[in-house]
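One protein chain omitted, others in place.
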Amino acid sequence: MKKIELSIRPYRVEAVIAELCREGVPGVTATEVRELRRGVSEHIAYRGVEQEIDLLPRMKLEIVLHDDLVERIVARLLDPAPGARANRDEISILPVVAAVRIRTGEIDEAAL
Amino acid sequence: MKKIELSIRPYRVEAVIAELCREGVPGVTATEVRELRRGVSEHIAYRGVEQEIDLLPRMKLEIVLHDDLVERIVARLLDPAPGARANRDEISILPVVAAVRIRTGEIDEAAL
Amino acid sequence: MKKIELSIRPYRVEAVIAELCREGVPGVTATEVRELRRGVSEHIAYRGVEQEIDLLPRMKLEIVLHDDLVERIVARLLDPAPGARANRDEISILPVVAAVRIRTGEIDEAAL
Amino acid sequence: MWALVAGFLVMFMQAGFMLVETGLCRAKNASHTSAMNFLIYPLGCLGFWIYGFALGWGNWWNGPVAPGWYASLGPGLAVLNHGWGLGAVTDATGAATGAFKYGILGLKGFFLSPSVSDVGVMTIFFFMMVFMDTTATIPTGAMAERWAWRNFVIYGLWIALPYCIYANWVWGGGWLAQAGVNWGLGHGAVDFAGSGVVHAMGGIIALAGALVVGPRIGKYDKQGKPQAIPGHNIPLVVLGTFILAFGWFGFNPGSTLAGTDLRISFVVVNTMLASITGAIGAMVALEIKGLKHDPSMLCNGMLAGLVAITAPCAFVSPWAGATIGAVAGILVVYAVLFIERSGIDDCVGAISVHGVCGLWGVLSVGIFANGDYGAGWNGVVRDEMVKAYGSDGVRGLLYGDFSQFLAQSLDCIVVFVFGFAMAYAWFKLSNRITPIRVPHDVELEGLDIPEVGAPGYPDFTIRVVGSRREA
Amino acid sequence: MWALVAGFLVMFMQAGFMLVETGLCRAKNASHTSAMNFLIYPLGCLGFWIYGFALGWGNWWNGPVAPGWYASLGPGLAVLNHGWGLGAVTDATGAATGAFKYGILGLKGFFLSPSVSDVGVMTIFFFMMVFMDTTATIPTGAMAERWAWRNFVIYGLWIALPYCIYANWVWGGGWLAQAGVNWGLGHGAVDFAGSGVVHAMGGIIALAGALVVGPRIGKYDKQGKPQAIPGHNIPLVVLGTFILAFGWFGFNPGSTLAGTDLRISFVVVNTMLASITGAIGAMVALEIKGLKHDPSMLCNGMLAGLVAITAPCAFVSPWAGATIGAVAGILVVYAVLFIERSGIDDCVGAISVHGVCGLWGVLSVGIFANGDYGAGWNGVVRDEMVKAYGSDGVRGLLYGDFSQFLAQSLDCIVVFVFGFAMAYAWFKLSNRITPIRVPHDVELEGLDIPEVGAPGYPDFTIRVVGSRREA
Partner (left out) sequence: MWALVAGFLVMFMQAGFMLVETGLCRAKNASHTSAMNFLIYPLGCLGFWIYGFALGWGNWWNGPVAPGWYASLGPGLAVLNHGWGLGAVTDATGAATGAFKYGILGLKGFFLSPSVSDVGVMTIFFFMMVFMDTTATIPTGAMAERWAWRNFVIYGLWIALPYCIYANWVWGGGWLAQAGVNWGLGHGAVDFAGSGVVHAMGGIIALAGALVVGPRIGKYDKQGKPQAIPGHNIPLVVLGTFILAFGWFGFNPGSTLAGTDLRISFVVVNTMLASITGAIGAMVALEIKGLKHDPSMLCNGMLAGLVAITAPCAFVSPWAGATIGAVAGILVVYAVLFIERSGIDDCVGAISVHGVCGLWGVLSVGIFANGDYGAGWNGVVRDEMVKAYGSDGVRGLLYGDFSQFLAQSLDCIVVFVFGFAMAYAWFKLSNRITPIRVPHDVELEGLDIPEVGAPGYPDFTIRVVGSRREA
């Protein structure tokens, strides 16, 4: 099993999650994070002082999946990336050793 | 070493963490997240518009443990899951390659 | 590829991230978390009731890196840990299977 | 002096509007919405100071309302005697007395020029300015989260125009007030504290604005079903409503312009009763529809009650005040649903609260007015009334003066048609000067940083990353 | 007119209570707590309008207090002359004058019926209504985060009952006010602006409510040691306290009901001095106990000072005002700790601030009143006093009138017994109609969504997940 991690701009969350659900993903965990990507920054003017902010608000999505689903989901995530600005989103895929469904205690693969 | 990840309803955090400490877990990291589980949603009425919310506030716990502890901890987490409603919590277990204690620079297993 | 996770006191974020960027790290994801470390607690007095708080606000940093960089970054993180109080910060290193750059669809190593 | 204190309270209502609107919008637009509500006060006042006051009250002294009602503020007001209208009235000596059968515009007192620098005029200026600001703030609520900053700034300077022209017609001795004298329509348009002039006008401009600017992205899904976009801070909304209710005690009683008028205690009690029955009416309506008692709807209910009682507050007895409030409370719940379903996106329900209940307030004068007050209002003294009831006060339908109801309905129609036309035209025009709506992705990301440069709730380490310079 | 302006300020205190309570409760209950504080204002007023005013002030004109004190509001008040009591007083002609030796209830003016529609009555109605709302809001603070919404709604309608009956006894010319005339207890129960009638009563009802509803889950651990459940927004609490302090300037000076009374400046200075010494008293108390100066306790200190000065404000000299405030400030810190340790969970310290310090305020009249003011209060003019001091003003223990202190202590006992009994019975009864406490897991998850349908701080993408339909 794998855990896919990607962080996207907050307004895209609805669209991306709807996509994932349509793909039959069992669950998604979304976390508000601040993310620094080299070269990506926003300009603010606060009391006359102009400044670049690097740590920008993003939404980190975590999806735990069976291996077979991983390919399909990553593909789905790649093409529907709308948004005019150069989208330098990235996806990290981490290995998940086991997933246990608390209520039934089923171990490993069955949990999802 | 392994990292156990599970997200639970916010009010259960105190009970679960107290349990974990009693089990001698070195540390726990808790993060406020919004989680989507298929079939789990809440009903709100806002200015006359009724709606189902899917992304529900949960608390994601992350615990980094030695392998031997993992079994005991997961077992502990399974049985004390109180709460009337069908509890479809799940635990994901990820492999941790190494843990380094910053102050002393000890590498790997010793860090915890 | 590896993902380094560490949580530090919020005020150290600027210094640590500046360090990491100087080391050429492609990106950092920071999340506000509450962290429990055995033995670390703060004392508050609220309406006459004195209490120890355990779940202390920390900033969890996640950095996805090529394996070769990992050693250098972990070393960098160890030495510059200023701060008078006993700094029992820890770093967890998790394996990352693959990273995919969304825009171009490049798979694996190339993404960073 | 009393009018000044009341004016302070009305000025404070700006803070109430700001809180309600900021609370009901999303956090990513918090700074933009509060900045809009902040700046509308200076912008609106500027417009009013330059041309608004002159247009509205320039010819005030000649209007029918003058002799009876404002005496308390001293002779100084006679200086407001220059205007323009249809059917110039020549007095006995044939000289144009400056009065008109159908007054349309006042033309005296631009920039508060020294020619009108009299203590009484200053008081009226101040009082009417804060009233105008209330109207100016209402549309910002309906068009929040998508209104471009520059377009908003010019709107701020323009808003005084429609308000003051209409105010001239009703308060400044214009033709609507003269409807009683000219066409025998009861006492002409009677609007004690501005349900019509302030709230209905504000609601209608909000309607026009919401139509021109269009709904927020994500408000309506493909099937056109409205999605709930809840605000980010309900306690602020409740605080804002309390501040508005507090300010409203300056709004209604202040309109007597003279502290000596004992009628004030009736006005105060009516205002309070309407506010409580408004909130309870909304609660009951929610209960009937099987919905939970959503705090923001309860707040709208109270505001609706207050808006509705603004016109009739001095003319009705307490039980009638309570009924007007209750009807407004129920009306607002259905109005909010109706408007949402009909594709008009109004973040705070401004159109339903101020527009719909404002019109209901104007009409309610024509129904519930009990004739105890308002003798000689708008210069109308009808002998048959005096014979029948001892004094020709403002009477509604239930008290035997049907023509008053006609006058009120005329008032409603005029405010709707005039207000909507002016506003719609302006928003379309201003759209050409500078786009009324922010670009697509600015609206998605949140208006705070692109439009006003500072996020609403920044508070996270803002860093100039050393790396970029080296990298 | 002055009473109306003061009434506006007192009405604004509702916003202050809302902020303090919402700030001291957890974010998951923010929307529920603010909605409770919002709706108590309409609900309380409704009860007051229907039956409260009549019960409290129906027989006001016959009570001893009438002739001297309220003259400023005009003859209209004579209309409030119908009530019920023990020992009917027959005037010279034997006809029941409607007055009673021991007035208990007023029976005139239900629904503000036209029979009482006089300008003066309206003012008293408005003023007393906003006072009543202050009492109604206090218990919501003590029972927040666990009080079921439906039970709260019926509480809102009921609260006018105990308040008005007790108010009749003290202010409406009832037997407590007549204690002076009947039993020679000084001037009878003297309570200038309502430490006893408003605050002590509110605090006691809060006590009864907190007992019936029980502590919050997690407040006391297994060993019964209180756990700190800090609120979610301290700045709101401080803002709320400032609004309350601002409103209080309407609360105390307003009770003179006549702007002409020069005594007002003493009342104002006393009120301010008590508020500052209250906060500093709390700071000193915290310092002695070795605790840090916790902002919420400092706020409670200032509120305690204000509550305590409410009764004696017109009768004491400035230095006494400051002392009363200081004592209240220290008292409240110990009261909060005592109540927390004794197993009663009060989120905002309402019981200690309003209950304990309210009683202290009532007693302090009997100690510090310096006789400069209040001649002929409650219809009591004792010749020996006039001989001794030139005029029979309200005198406390330190100024030679022990019987006044007795009257005040009687007042305290009565308010405690009567208030607690009525409230306890009501809460137990209402528990049967609809459960007073929310179900276990609703309290854990947070009352916002299940009880009032909208989370306090929603602002995150609310989504109707497409998948469910297909899945």
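Residue numbering begins at 1 within each chain, and the chains themselves are lettered A, B, C, D and E in the order written.
Please note the rule applied: a residue touches a chain if its C-beta (ideal position, glycine included) is under 8 Å from a C-beta of that chain, and two chains touch if they have at least 3 such contacts.
Everything numeric here is computed off the predicted structure, so don't read it as measured data.
In the complete complex, the hidden chain is touched by one of E:322, E:350, E:407 or E:423, namely E:322. Considering the whole complex, the residue from E:245, E:369, E:407 or E:454 that touches the absent chain is E:245. Hidden from this view is one chain, which touches subunit A at 44-51. Residues 2, 5, 9, 26-27, 221, 227-235, 238-239, 241-243, 245-246, 249-250, 253, 259, 262-266, 268-269, 272-273, 275-280, 283, 291-296, 298-299, 302, 317-319, 322 of subunit E touch the missing chain (whole complex, contact as defined above).
In the full complex, the hidden chain is touched by subunit D at residues 1, 4-5, 7-8, 11-12, 14-15, 18-19, 22, 30-31, 34-35, 37-39, 41-43, 45-46, 49, 111-112, 114, 117, 119-120, 122-123, 125-126, 129, 149, 233, 236, 451-459, 462, 464.
The rule is simple: only the chains that are shown with their structure count from here on.
Under half of the residue numbers found at the subunit B and subunit C interface occur in both copies, marking it as a different-residue contact. One inter-chain figure worth recording: subunit B and subunit D are separated by 53 Å, centre to centre, where each centre is the mean of the chain's CA atoms.
Centre-to-centre separation of subunit A and subunit D, using mean CA positions: 47 Å. Of all residues in subunit B, those touching 2 or more other chains are 31-32, 34, 36, 38, 44-46, 51, 54-55, 94-95, listed in ascending order. Within subunit D, residues 227-228, 230, 291-292, 294, 296, 461, 463, 465, 467-468, 471 each touch two or more of the remaining chains.
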